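The complex appears here minus one protein chain, its other protein chains still in place.
Note that the chains are named A, B and C in the order they appear, and that numbering of residues resets to 1 at the start of each chain.
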Amino acid sequence: MIVVMKKDAGEAEVEAVCARVVEFGLQTHLSRGLERTIIGLIGDERPVSWDMLSRMEGVEKVLRVLPAFKLASRDFKPDDTVIPINGIRIGGTKVVVMAGPCAVEDRAQMREVAQVLCESGVRVMRGGAFKPRTSPYSFQGLGAAGLSLLAEVAQEFGLATVTEVVSAEDVPLVASHADVLQVGARNMQNYALLHAVGDSGKPVLLKRGMMSTVEEWLMSAEYILSHGNYQVMLCERGIRTFETYTRNTFDINAIPLLKGLTHLPVIGDPSHGTGKWDLVGAVGRAAVAAGADGLIVEVHPHPSRALSDGAQSLKPESFVRLMDELRAVAQAVGRDL
Amino acid sequence: MIVVMKKDAGEAEVEAVCARVVEFGLQTHLSRGLERTIIGLIGDERPVSWDMLSRMEGVEKVLRVLPAFKLASRDFKPDDTVIPINGIRIGGTKVVVMAGPCAVEDRAQMREVAQVLCESGVRVMRGGAFKPRTSPYSFQGLGAAGLSLLAEVAQEFGLATVTEVVSAEDVPLVASHADVLQVGARNMQNYALLHAVGDSGKPVLLKRGMMSTVEEWLMSAEYILSHGNYQVMLCERGIRTFETYTRNTFDINAIPLLKGLTHLPVIGDPSHGTGKWDLVGAVGRAAVAAGADGLIVEVHPHPSRALSDGAQSLKPESFVRLMDELRAVAQAVGRDL
Amino acid sequence: MIVVMKKDAGEAEVEAVCARVVEFGLQTHLSRGLERTIIGLIGDERPVSWDMLSRMEGVEKVLRVLPAFKLASRDFKPDDTVIPINGIRIGGTKVVVMAGPCAVEDRAQMREVAQVLCESGVRVMRGGAFKPRTSPYSFQGLGAAGLSLLAEVAQEFGLATVTEVVSAEDVPLVASHADVLQVGARNMQNYALLHAVGDSGKPVLLKRGMMSTVEEWLMSAEYILSHGNYQVMLCERGIRTFETYTRNTFDINAIPLLKGLTHLPVIGDPSHGTGKWDLVGAVGRAAVAAGADGLIVEVHPHPSRALSDGAQSLKPESFVRLMDELRAVAQAVGRDL
Partner (left out) sequence: MIVVMKKDAGEAEVEAVCARVVEFGLQTHLSRGLERTIIGLIGDERPVSWDMLSRMEGVEKVLRVLPAFKLASRDFKPDDTVIPINGIRIGGTKVVVMAGPCAVEDRAQMREVAQVLCESGVRVMRGGAFKPRTSPYSFQGLGAAGLSLLAEVAQEFGLATVTEVVSAEDVPLVASHADVLQVGARNMQNYALLHAVGDSGKPVLLKRGMMSTVEEWLMSAEYILSHGNYQVMLCERGIRTFETYTRNTFDINAIPLLKGLTHLPVIGDPSHGTGKWDLVGAVGRAAVAAGADGLIVEVHPHPSRALSDGAQSLKPESFVRLMDELRAVAQAVGRDL
């Protein structure tokens, strides 16, 4: 951290800042420029409050030098984290595709999807039982019954499962039914939930909040990691921008950026990232080309009858075609599907 | 809702869409233009899924005509909702100021603030016991002990209280200590929490998510209202934009916009809306001039020692001065403080 | 400027950066922390390229300490700049209202507006002759004929004028007809135009780009100031955000922020800032309460027949009412209209 003093800051003000820094157990290093005096902090900055320093007399601003996340950083753990699930390894050399409907609706739907997944080599099925919806008048998911249905169909077909959990108190229930716990975009900063999935010891798919910076996202991962649970996948699912043609703007930059900043696997969600089924294939291919370790894709046997997210769901035949395209792109970048 | 068919959509596709609309219990109205056929829906649209229609063959897009919120709208309830708390009326002719520290820290701090509030005519004290923080290494609030402290000091000084609740399971505890339950920006779409505060029957201060549209915000209010709890205040606290000088961009437009769209009281939070104490006064005055029914302001006896949000907290003397300025502006727009 | 070296940067890399800084004529100051070595630059940083330093071996990032603008800053010129026009002083104690139609259409319209302005004490009339429009199929303004019409009507009523200039080559023509040259939001970074209005010696109303940070905006002002022309007003007209209810989001924070950063007068444009006539009054009052030195407001005798921006134009009777409201708010914040 670096404290930039105001042009007219006096010696007493500089000294007061230094004294405060020492209170926090750090050392200071002064640099007097032509226009400003600058105070550098030396030591572990985590206990230091940026806020407090910025409100001291004579301080113009406080700049951070190191990122705020630690356990999630490559500095801390240089080698890639690999998460084993159902005989596959997320974060390894193969690109992993997870797919299924937005919401679990009924057994026939789930079996139809599971069949398609098996035929195209997918090993992880998604399906929501607890659905956070903008409107109280929309379908809210089947809840516990949906979890059971998902687990039963998955077992029948030998698939692993990923499903969303929306509150800390539901974590044990969801953890007893699913292989991967999804924390949704709206809950990326629901800290009670982050603590709970951290404690669960289960793999977690942490979606980026639609309004969250990459750093905030990594800080949310840090909450989970701080419980000793390192099985965290980061899922880019599009951010909110001014563009209205698409539901979200898929932040393709975030994929290589994260691969540099963190050891955690990075997953792309082109379904939410675009909101339009006819853009899903292109953006899914792009995510793989950019280095994503996996994708999560919405597939529904009858999108125009889906109770949720039909507009961005692929039909089975489109999904099968996409798998072939993804394989070709994965191989072009030195990986496989 | 209006369904716009593709240029080359055939008669069978138009008929299929009409049939689906009828399935939902509505009627249709066809309009054939030079370039497109358009299908209007007539009836209560809430059960209709926009998604499903948009995925039918031949459909180009689906436009909404009515807003998605209902109970929160002025169409539904034309007269202003007024919320009585501690002998004051939020949403009435007077502008109500709520103030206090970001976080409850200790009794001395709270008593010092309470004293200032009383002297400047403030009747509602804020103070956080459960603090959602971006970093797991930051101060997370005193929890239950903080709630008790807040309640005790408030009672001693005859103040009402507003404090944040961050999870559904904490609602009974917080509701037994505070007069107003705050739902924070990060939890605006935590639906379990919205249901719980709806059930509590307590007044709710619903902060806008930092990247939530006005419509999404009103839909979150709708969750609470749908429990029969109409005591909801909407608190504008700044949205996230590309500007980096300020922590958030206070959306001043939202104030008159909401006063037109909804009957619920509108509160401004210039502390979070700017993130800088030296902008709080100007933006607070602006919010009152724009028609806000109240403000919530962070005040701390020693901002440079505050455990949270010191950078945006006013010192007592600045707050007292602000109260005078706010009174003058309130009177200029035909209200009072 | 501060150069943060990578964790594993070697001595030779640190020395190379220092040598490069010295090449630019500055001195360096080293600080070796536990995790990073940091190099501070001492001297006039303007010739130094941030880009170059950031691409040197071993560099993690480069942080700026001082703002990039200089002539526009309060550091450089502490006292407020006041711009005299037509017997009034923009940036002085009085709040100045400029008003008129979006586009000059015909003499009757202009005379009708001019009459209203005179009756409500307004001394500066706006009106566009060159209209930048998103669509080539929209009305593009009357051009030179519109300029003459504006000037004639203004002279008849004793008003000063402000009108937009959209290209460098038009500056002499526009400068010979109008008192204030407006640089529109789409042209805020049209540097040829900025140089030309800088050379003109005329007062300039510089609108913020809808996508521009406050710093970029001040850098655009810096272009004009660097020609010795200090008669620049900064006009906040709303920025683009994700919110769709309103055309733009009026950045109320920018007003007090600018009053701290720069000596230049700050004007608010609630018409473009909201895009909706029924929000203009509230946001105009807010801008004055926040400390704006003036407003620019669209008024049209018949908004539903306006060739441009009818949706955000006030009718004469609403404008007259607004003037009274603005006067009350101005007085409440210690100024006058």
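The definition used in the following text is that contacts are C-beta pairs under 8 Å (C-beta built on N, C-alpha and C of every residue); 3 or more make two chains touch, one makes a residue touch a chain.
Since we're looking at a predicted model, the values are computed, not measured.
Novice: Which of these touches the unseen chain: A:Val97, A:Val214 or A:Met323?
Specialist: Among A:Val97, A:Val214 or A:Met323, only A:Val214 touches the chain that is not shown.
Novice: Going by the contact rule already stated, which one of C:Gly10, C:Gly25 or C:Pro47 would touch the omitted chain in the full complex?
Specialist: C:Pro47
Novice: With the missing chain put back, which residues of chain C would touch it? List them for me.
Specialist: Chain C touches the missing chain through residues 20, 46-47, 49-57, 68, 132-140, 166-169, 186-187, 189-192, 210-211, 216, 219, 222-223, 226, 240, 277, 303-311, 313.
Novice: Counting contacts across the full complex, list the positions on chain A that touch the omitted chain.
Specialist: Missing-chain contacts on chain A: residues 211, 213-215, 238-239, 241-246, 249-257, 259-260, 273-274, 276, 278-279, 281-283, 285-291, 325, 328-329, 331-333.
Novice: May I ask you to list the residues on chain B that touch the chain which is not drawn?
Specialist: That gives, for chain B, the contact residues 2, 4, 7, 29, 31, 33-36, 38, 40-44, 63, 65-66, 75, 211, 240-242, 244.
Here is the rule we use: only the chains that are shown with their structure count from here on.
Novice: As a test of understanding: of all chains, whose mean C-alpha position lies farthest from that of chain B?
Specialist: C
Novice: Return the distance between the CA-based centres of chain A and chain B, expressed in whole Å.
Specialist: 26
Novice: Counting only residues that touch at least 2 other chains, which ones in chain B make the list?
Specialist: 211
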